[in-house]
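Following this message is one structure expressed as structure tokens.
The other protein chains are all here in position, but one chain of the complex has been omitted.
A and B are the chain letters, set down in written order, and residue numbers restart from 1 in every chain.
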Amino acid sequence: MISIRGLSKWYGAFQVLADCSTEVAKGEVVVVCGPSGSGKSTLIKCVNGLEPFEKGEILVDGISVGSPKTDLPKLRSRVGMVFQHFELFPHMTVTQNLTLAQVKVLGRTPAAAHEKAMALLDRVGLRAHADKFPGNLSGGQQQRVAIARALCMDPIAMLFDEPTSALDPEMINEVLDVMVELAQEGMTMMVVTHEMGFARRVAHRVIFMDEGKIVEDAPKEEFFGTPRSERAQQFLAKILHH
Amino acid sequence: MGAVVGTLRTAPQRWLARACAAYVELFRNIPLLVQMFLWFFVLPELLPERLGDAMKQMPPPWSSYVPAVLCLGIYMSVRIAEQVRAGIQSLPRGQSLAGTALGLTLAQTYRHVLLPMTFRIILPPLTSEFMNTIKNSAVALTIGLLELTGRARAMQEFSFQVFEAFAAATLIYLVVNVVVVFGMRRVERSVRVPGYIGATAAVQTGH
Partner (left out) sequence: MFAGFDFDVIERSLPYLFREGMVFTVTLTALAMTGGIVFGTALAMMRLATSAALAPLVWLAGAYVNLMRALPLVLVIFWFYFLVPWIGGWLIGARQTIQVGAFWSAVITFTMFEAAYYCEIMRAGIQSVSRGQQSAGYALGLNYWRTMGHVVLPQAFRNMLPVLLTQTVILFQDTSLVYVISATDFLGAAAKVANRDHRLVEMYLFAALVYLVVSYVASRYVGRLQARLAVIR
């Protein structure tokens, strides 16, 4: 589904990503972890073209992200993204947040879009808040709405950029539960996160990044059990003490 | 004058602050052109006979120059008062408390602690105000003062060379603009206090 080959990116003279390659098959859940500044957020933002890149190739469902001939908005409408800071549109109600792109990009009728929005709000347990503004919701609620917003577009894959990093601890689980459900239903997911519990539960593979390089890319049992690289071992030792 | 009024607006005595606020609001809410007319046409009539006649009998160009200077002076002082007030209020409250704790009187606190920092902070917006006054001087052509734009208009009416006259005036304003901006930047650099990030001025409205 997602294929990254030889991806390299520079910010001016500073190299942010160095020759990254990996594949995410359909229905696979891949967790990307690593220390701050390792480039994991940048990597995932390159997948849907939010960040440009200088070298390498990314294919999503066979379509090349870097090619100038690609219709990026169309591709992005098929790949859902959830951000660290939720990024709900504050001047619109929850329902309007969910229906905007459906109507404008997918061309659905407002009625159909509304129905879909309600169904998805039900699924994340927030139907009662449909007419509220994001400012009236808690962080956990906002993030669940953000997930629903992405799902309204019927994506073929979902990208998560540290979805729980900005949440208070008691709200992390409500969001992770939604993500676990999504994984169990067979959604192709690429998740940047520090939540190793989540990774252990539903991930198929874990990628560890450091200083812009993919240091380890292994099935989860192997990663947690016998990590090959020393850096990954150090990282695991530190964070698994929580 | 502007510095004085602006400072007084932050004075602890409420009546003083309010009086200055009223003064500022008066001159901010009347268009500059109307103020110009008031100074030129109306003031001589309202003054006691002798002063009024003296004003009316001033030979040109002074008859236009003096009211224009007074008008622009007060207008600019009011705008500077606002900048000074904003500057003083942007300083951390601890500054004036520290001054008082050291035993300085209110006046001394202002003189040695608050005002020096205020002026450095408001130097960029002050540059704007200076530029504004240069531009506002053009309004004085309506009371017969032949400043830059007025001269261009007179040339245009005399010679029908519309574009040349106004183009020349335009160029001169642009050159003055550039010179002032560069000059003020040098002044800013020479009085800069290391490590102090001045209060970000609100987006520059008005002209």
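Keep in mind that, in the parts below, contacts are C-beta pairs under 8 Å (C-beta built on N, C-alpha and C of every residue); 3 or more make two chains touch, one makes a residue touch a chain.
Bear in mind that the values here come from a model prediction, so they are computed numbers and not experimental data.
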*asked:* List the neighbours, among the chains on screen, of the chain that has been left out.
replied: A, B
*Given A:55, A:85 or A:238, the one touching the chain that is not displayed*: A:85
*Looking at B:18, B:135 or B:185, which makes contact with the chain not pictured?*
B:135
*Would you mind spotting which of A:1, A:50 or A:63 touches the chain that isn't drawn?*
A:50
*Go through chain A and note every residue touching the omitted chain.*
45, 48-50, 72-81, 83, 85, 87-91, 100-101, 104-106, 135, 149-150, 153
*Pick out the residues on chain B that sit against the missing chain.*
25-26, 28-35, 37-38, 41-42, 45-46, 131, 134-139, 141-142, 149, 152-153, 156, 162-163, 166, 169-170, 173-174, 177, 202-207
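Definition applied: only the chains that are shown with their structure count from here on.
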*Take the average of all CA coordinates in chain A, do the same for chain B, and state the distance between these two points in whole angstrom.*
55
